[in-house]
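In this view, the complex is presented without one of its protein chains, the others remaining in place.
This part shows subunit A:
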Amino acid sequence: MRGFHRLCHSANRYGMDVYLPIANLSVNGLFIVLLGGLTGILSGLFGVGGGFLTTPLLIFYGIPPTVAAASAATQVTGASVSGVLAHSRRNGVDYRMGTVMVGGGVIGALIGAVLFRLLQALGQIDVVINILYVLMLGSIGALMMREAIVALRPALLGKGGAPVRKRRHHPLVASLPYRWRFYASGLYISPLAPLILGMLVGILTMLMGVGGGFLLVPAMLYILGMSGNVVVGTSLYQILFVTMVTTMTHALTTKAVDIVLAALLLLGSVMGAQFGTQIALKARPEYLRLALAALVLVIALRMLYGLGVQPDEIYTVAPL
């Protein structure tokens, strides 16, 4: 990561310096816009916010972790709104399901804020975040990878279409009471399932500074059993509102939202999101899922390696 860091700063010689008033340092504006663009493409392509990529990269660049997480949340809002618009034009959003999950997400974000404070006081927030990343990304990545390979095997072997596995939600979901009809998702299930799911994602949004799309998308597919064509749009819809709440929570408590940093990230990501959506419409979903699974696994392995290897800085400073 030293090399990456040097690369970022050597680019600064070519002008484009932008001073970030809250982060308290000057950065290469072009680099931040490109970083935003990259996460925007992921956002439009997979329905994940891309926060799991932005936040660590901003921290490597030297931006304080809290500012990175808070401003990344603001950026994800912008990336999701253009994604939601793009997906809603082709009826790819289940608003009813999304709204239930948003309700859970808001509750989760507030629980997450309390947990954040507690872990910060104990000095263990960083290691908890890293372990969560490894566990989440590792297990979800492995699950998705298996599914994608199973789905692709017939195509790869050149045989005719394999019998399509019947979509089913998890037995636990079926056991919950008060069923509602979610027409767009093709489901008749209890709203408690998406509410709890939204809540878990809300906690992670606040703790890890990520939108939670990488958790939400597979959970919607494999636990709720939602119809594939509304998964990405609905996930973006949930992320849109939960990141708005997260931005507000950060603005009021940590005061770490850097509007200049967020604007630069947004500039790249809103455009990237449009490109991502275009690609998503053309590519085959099995290949997309395989690619996302590979990306998620790579990041999980990188973070696992980071936990075991002696860090560059043994000491960290926190204001009292």
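Definition applied: a residue touches a chain if its C-beta (ideal position, glycine included) is under 8 Å from a C-beta of that chain, and two chains touch if they have at least 3 such contacts; residues count from 1.
Note that contacts and distances are computed from a predicted model.
Asks: Which of the following is the UniProt-recorded protein name of the chain this complex doesn't show: "Aspartyl/glutamyl-tRNA(Asn/Gln) amidotransferase subunit C", "Transmembrane protein (Alph_Pro_TM)", "4Fe-4S ferredoxin-type domain-containing protein" or "DNA-binding response regulator"?
Replies: The record for the missing subunit names the protein "Transmembrane protein (Alph_Pro_TM)".
Asks: For the chain not shown, which residue from A:Met97, A:Ala113, A:Val173 or A:Leu266 touches it across the whole complex?
Replies: A:Leu266
Asks: On subunit A, where is the contact patch with the chain that was removed from view?
Replies: 12, 17-19, 21-22, 24-26, 62, 74-75, 77-82, 85-86, 89, 123-124, 126-127, 131, 244, 247-248, 250-252, 255, 257, 259-260, 262-263, 266-267, 270-271, 273-274, 307-311, 313-320
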